[in-house]
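Before I ask anything, let me first share the structure, which is written out below as structure tokens.
Incomplete set of chains, arranged as in the complex.
The letters A, B and C name the chains in turn, as written, and every chain counts its residues from 1.
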Amino acid sequence: MQDYFLSIKSLKVLYEQKGETVTALDSVNLSLNQGKRGVIIGPSGCGKSTLISVLAGLNSNYSGEVLIDGRPPTIGGETAMILQDFGLLPWKTVWDNVVLGLKLRKRTTAEINVAVATLLEKLGLCSLAKRYPAQLSGGQRQRVAIARALVLEPRLLLMDEPFSSLDALTREEIQDFLLEIWEETRLTILLITHNIEEAVFLGQKIFIMSSGPGHIQQEVENGLAGASHLRGKVQFLEMCSSLRSFLRGRYSDAATA
Amino acid sequence: MRQPLKKGLGTMSLVISIIILLFVWWLLALALKSPAVPPPLGALKSFLTSLRGELLIHLGISLYRVLVSLILAAAIGVPLGIFLGKNPEIDARIAPMIYLTYPVPKVVFMPIFLILLGIGDISKIVLITLIIFYQILVTTRDAAKNLAKGYISSVRSLGACSRDLYLHVFLPGCLPSILTSLRLGLGTAMAVLFLAETYATQKGIGFFIMDSLSRMNYEEMFAGIIAMGLMGFILYIMLDKMEKALCEWVHL
Amino acid sequence: GQTKVTAVKTAPEKLKIGILPLEDAMPAVVAEKNGYFAQENLDVELVRFQSAVEQESAIQSGQLDGIVNDLIVAALLKESGQNIKVTSIALGSTPEEGKFAIVAAPKSGINTLADLKGKKIGIANNTIIEYVTDGLLEDGGIDPSLVDKVSVPKIPVRMEMLFSHQVDAIVVPDPLLTFAEFKGAKIVVRDTARNLSQSVVIFNQKTLNEKKGAVEAFYRAYANAVDDLNNHPVDYQQVMIDNVNIPEQIAKDYQIQRYPKPQLPAEEDVNNILKWMTKKGLLKTDLKYQDLVEKI
């Protein structure tokens, strides 16, 4: 048996509130090697964000086994995450929001300034550094959240629909940028998306989650991932449409069940 | 929708407020015809006379007492309040203690303070501090409790330890409420001056007012009240300015 | 004693009198308790206050027809523009009545007035307490400016400060004076030599003008109560404990003092007070004895 960097076994997560119990995840099994890029797709409400929050150590109220590099998830550390609602602090400017993680890690100011400036530049946020989140457009906020996670140079990067508010072109640019970073640092990435093209472009392994109490229904090894030149080519589109049909089939299954 | 307030508006509404207050006061004085409610003009004259006298010294000393108390109460109340708001289990344990002691009128502890702290400034400051401490504590605690959980998890995921959370989430997130509690505390502190400054002192605006009252010199008493109102007003404006500077993000 | 019953039974006239939980309120309390007011076809409501400030506010606001307080308060009320008159002494027709004293802390080593020089002495500014203090010091040949007067208006707090040695001496009236002695404090000097302190009954001029008859009737009832109190003091021990602030430890043994029949304060005593007040700057107008008193 292989030692996975990320290994989840029979994970079950319940939300309990005044009597009512919601089963968000049930018997989730998932594993990912170090330095791989995994993508999760699945219907709305199936528990993707819940899964990410468990991995990030934000939700420790689960049963089952969750191991990151052999240890149960802890908050902070070498994991960075992008929350679905961005999680920017309204009382900090863009710059301060992005800088925060490095400051907490006690980096020197010089180091911080260089790293952050470069990243903001890359994400087209330079001119916005002094604004507060409330003064940004939706996509700008999302990019700040991306910057905030990337600047940490984490070993594990958890991203919850990180590009959902970006226009197609900016989205592709940032996807490319993410790949660049991955090439450089070979970090492990787990990304949630609703965009099938994105899944195919980024995910070396694609996990398809079922609706209802979510579990991993299908795991797809994807050889096309990361190949910029294939984008929009027949091979690529075929992979997308096969994924789409799978999802559609699963859906109608659920409908008849 | 929200337009920047014009520069002069502040002073103008101050002037108008003062005129309205004086007018209401004048009406009251006319209607009540009681020596305890002198007409504003006499009080104003007395105010101006007193200003040339010792009134400024009284104000200064009270200001010192109020500010020291406010700072002390905030220095203890804010961190403790955030701590309790952040840790609901501990709060559940401490809350009964707060709830049992807060409503007890602190005047009854005056003898204890005097015995423990003497008759000097310290016992007065401690009395005021104690009273406003609760207000700051409860407000800050409730604000910390109600802070959106998302901010906390977001910053924890960046690797924040407990101390970082205080500094980067709870303190700035609760700051608007803390400033509210400082406003309340300021008002309360000034209002209890008349308690704290009635014993063992010959200085302070509380003494000035209560002394005038005991001499039934109502014009002088209202001169003191005018002074107190103005002093409070200036402090409030300073708090407002502070808020503008510290909580820029709220006003976007 | 039985008094005449008015021929025509009209609706009883109302009087509201503000009292403090002090010895000087006893005759009024007893008159109420024994039904003397009712016999006079009077509806007297004794409104109880715990501090003089609110009592003064109440008479100024016209909520009360009269109050029982001291001459200094009377003069201050008059000075402030409130049209009132002192109509009788409640306590203090002789120096023996209405006792005050300078009390030194236990083990303070203060035995005589001379020992007080430079010492802290707890009083209440601008009140009868300060007047008595000055009077006692001057009578003892000590310049009042040589002692360090510390104003502590609340008597219980003043007492506590004495026993916790925050001040070296205090000035208090009876019964707390007796209580302080009981607890080991040393009486330095009593005001039994010269008549410094008088409690008085004060009426609004308006009441005196409009309800002259009622005030007269009030005093008839009041005089009856004084007789009762002086003749059978023991019978009223419990009434006193219920209505006058007396520490429990001395309540049982504390003797009810003699109360004077309604009478006006002596002109000399009043003038002394007015002179002192003028010197202190408490009076700006030239108040005369006649302005202040009215015989019923």
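Keep this in mind: a contact is a pair of C-beta atoms (placed from the backbone, for glycine too) under 8 Å apart; a residue touches a chain by one contact, two chains touch by 3 or more.
Since we're looking at a predicted model, the values are computed, not measured.
You only see one copy of each chain, but the structure file as a whole lists A x2, B x2, C x1.
Rule of thumb we're sticking to: only the chains that are shown with their structure count from here on.
When chain centres are taken as C-alpha averages, the shortest distance to the whole-protein C-alpha average belongs to B. The chain with its C-alpha centre at the largest distance from the centre of subunit B is A. Measuring from the averaged C-alpha position of subunit B to that of subunit C gives a distance of 38 Å.
Averaging C-alpha coordinates per chain places the centre of subunit A 83 Å away from that of subunit C. Counting partners per residue, subunit A has no residue that reaches two or more other chains. The residues of subunit C lying in touch with subunit B in their complex are 53, 56-57, 60-62, 76-77, 79-82, 124-127, 150-154, 156-157, 160-161, 164, 166-167, 282.
By the touch rule above, subunit B contacts subunit C in their complex via residues 32, 34-36, 110-111, 114-115, 118-119, 198-202, 211, 213-218.
Only residues 53, 56-58, 75-77, 79-81, 83, 85, 87-92, 100-101, 104-105, 132, 134-135, 148, 152 of subunit A touch subunit B when the two sit together in their complex.
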